[in-house]
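Let's turn to subunit A:
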Amino acid sequence: MKGLLLKDWYMIMKYCKAYVLISLVFIGVSIMGDDNFFFILYPCILSGMIPVTLLGYDERSKWDQYCAALPYTKAQIVSGKYLIGMAAQIGMLVLSTVVQGIRMQVKGTFSWESFGSILSMLAAISFLAPAVSLPPMFRWGTEKGRMAYYISVGLICGISAFLASVSGITVLGSLPSSTAMLLLGLAALVAYGVSWYLSIVFYRKREG
Partner candidate 1 sequence: MHILIDNKSGTPIYDQIYSQIKSQIISGELQENEMLPSIRGLAKDLRISFITTKRAYDELEKEGFLYTIPAKGCYVAPKNVELLREETLKKIEDHIDQILKLAASCNLSKDDIVSMILFAMEGQE
Partner candidate 2 sequence: MNAIEIKNLTKSFPGFTLNNLNLTLPGGCILGLIGENGAGKSTTIKLILDIIHKDSGSITILGRDNTKNILLTKEEVGVVMDEIGLPECLTAKQIGNVMAHTFRNWDTSTYQALVQRMDLPEKKPFKDYSRGMKMKLGIAIALSHHCKLLLLDEATSGLDPVVRDDVVEMLSEFTRDESHSILISSHIVSDLEKLCDYIAFLHKGKLLLWEEKDVLLAEYGVIHCTSEQLQSIAPEAIKHKKESPYGVEALVLRSRVPSDLHISPISIEELFVYMVKEAR
């Protein structure tokens, strides 16, 4: 298991440097600008793409086939990707929310409620996209999985932007939006867990 994580770490250092750079730039831009959600969301979208990207590289280099002969279970191979994804997402999440928190402080618009909303929204973005896209990737390969990823990102962005733009207006019936955000964030975390389990089941069924 440690070997798998180490290998993915080496690959992130090689392939995903650009992601980190772009993310930092975007976070920078988001501090300067107004409440432009795109710049706040994008780094988290990128971090959600890390496990997906790694899986793509694995398939291209036929590591998935090589790995099948190594002493790893399919559950470990799947879990490696989910763990490395989780680490990347949590890292980016912490960075983004801290920066946003500071920005709100500076601007004097800080409230725990809106801070919680942002945190939940970013968590939803970070976790929901890979949660939706990884199982199809483990089931059918990365090509089809990638499609699922873009569709899911589009949907989540749409929903979040919608929720954010109607901030203050009750969205889910009588619930205030910040509660809705919180629920969305929690739902994303649960989805990530369910997705993890599904990927293991799917990958076990796959023969290659």
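Keep in mind how these were chosen: all candidates are chains of the complex that A comes from, given by their letters.
The definition used in the following text is that a contact is a pair of C-beta atoms (placed from the backbone, for glycine too) under 8 Å apart; a residue touches a chain by one contact, two chains touch by 3 or more; residues count from 1.
Note that the structure is a prediction, hence the values are computed from the model and not measured.
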Complex member in contact with subunit A (any copy), out of 1 or 2: 2
Touching residues on subunit A, where the partner in the complex is candidate 2: 2-4, 6-7, 10-11, 14-15, 57-58, 60-73, 207-208
